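Attaching a single structure in structure tokens format; questions to follow.
Not every chain of the complex is shown here; the ones you see sit where they belong.
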Amino acid sequence: MSYARQMLDTYPGAFGVDATVLAAAIDALSDCAQACTTDVDADLSEQNPAEMVRCIRLCLDCADVCTATLGVTSRQADYDSDVTKPLLLACVAICKSCGDECERHAQHYEHCRVCEQACRRCERACRELLDALK
Amino acid sequence: MSYARQMLDTYPGAFGVDATVLAAAIDALSDCAQACTTDVDADLSEQNPAEMVRCIRLCLDCADVCTATLGVTSRQADYDSDVTKPLLLACVAICKSCGDECERHAQHYEHCRVCEQACRRCERACRELLDALK
Amino acid sequence: MSYARQMLDTYPGAFGVDATVLAAAIDALSDCAQACTTDVDADLSEQNPAEMVRCIRLCLDCADVCTATLGVTSRQADYDSDVTKPLLLACVAICKSCGDECERHAQHYEHCRVCEQACRRCERACRELLDALK
């Protein structure tokens, strides 16, 4: 069981969403931020970094947005839909863009394939959390 | 002149928004994230931290969202409105909530007054950037 | 297999340390940052937050230092011991302090026990990475 799930199962307060959906989102956000940070470095190590500029930028944006979404969704008390919903929408959008760009490079670069998978999983998990919060 | 403005004035690419508006947002986001981080610590040092729990949580959320928005708006090339706009909306919403909560404590705690000012300025600067990006 | 391990296995450059040790550190840092962020929120939800102030501060510091160490160790090319070694030392120290403080509360609060475990594992993984880098 992930730390996220264990923390939710021992949380003293109530949170208005299914713990399985929330823990899945927290784990996916954490993994996606980490994969994107590493993919930036892998892209920079390729022979022609100029081809990877767009991928690097999207990975940097994706890591930043996932990190903020991770923090906000980990603090479930005082949940505010005016903050959480647009933040999750921004996260879904950047995971989609970053996943699409990584897919373009996945044939040549295995690290982009791994990063694409992390982005796709995070996009799905954030959509499911958005639906559960409605 | 702030570093943000100097960096924008020496930026090699084009960015589709007025540099004055963008630099003002970047500076306000950076200051607001810092003020919120410090206000959490100041709140924890007050005699009755239980009264400050909501303020602490909002400051933590505000710092996280401002930091992500700072990163994304600082990378102006490959601007994507599907990411930047909801992110700025989330940032406006949390700056508003956090500023309102800090205002409630501002009479008793000067540090909350300072943090409120940073939140209000950041909320305005993000709204202006949102308008400029339309 | 974690994303960290998959990313290292597909990394285009060389890195001067055993991939198993490095991936274990990256995974432990990511989990510890997440556990500490969540534990802050759980501490704030307890009946007497005043008793948890030291735990909250240490968890905030631990999350910040783990996040930076995660970023730097994920970028293995251009490794610089003058940066990485003191950073890992700071991370070992804060994981030790935060783990000790969480242990004090673990009998009463299960979330602190989970966080303690994440801190202990991260402390060990960072020590092993430090040894491997010597």
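Per-chain numbering from 1; labels A, B and C assigned in written order.
Throughout what follows, a contact is a pair of C-beta atoms (placed from the backbone, for glycine too) under 8 Å apart; a residue touches a chain by one contact, two chains touch by 3 or more.
Note that the coordinates shown come from a computational prediction; the quantities given were computed from them, not determined experimentally.
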**Request:** Give the total number of copies in the whole complex, keeping in mind that only 3 of the identical chains are shown in place.
**Result:** 4
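Note that in this section only the chains that are shown with their structure count from here on.
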**Request:** Name the chain whose C-alpha centroid is farthest from the C-alpha centroid of chain B.
**Result:** C
**Item:** Numbering shared by both copies at the chain C-chain A contact, with half separating same from different
**Value:** same
**Prompt:** If you average the Cα atoms of chain B and of chain C to get two centres, how far apart are those centres in Å?
**Reply:** 27
**Complete:** Distance between the CA centroids of chain A and chain C (whole Å) is 19
**Request:** Enumerate the residues of chain C that touch no fewer than two other chains.
**Result:** 40-41, 44-45
**Asked** How about chain A: which of its residues touch chain B in the complex?
**Response** 54, 57-58, 60-61, 64-65, 67-69, 71-72, 75, 77-78, 80, 82-84, 86-87, 89-90, 93-94, 97
**Residue ranges of chain C touching chain A (in the complex, touch as defined)** = 2-4, 6-13, 26, 30-31, 33-35, 37-42, 44-46, 67, 70-71, 74-77, 109-111, 113-115, 118
**Prompt:** Can you list the chain B residues touching chain C in their complex?
**Reply:** 40-41, 44-45, 48-50, 53, 56-57, 60
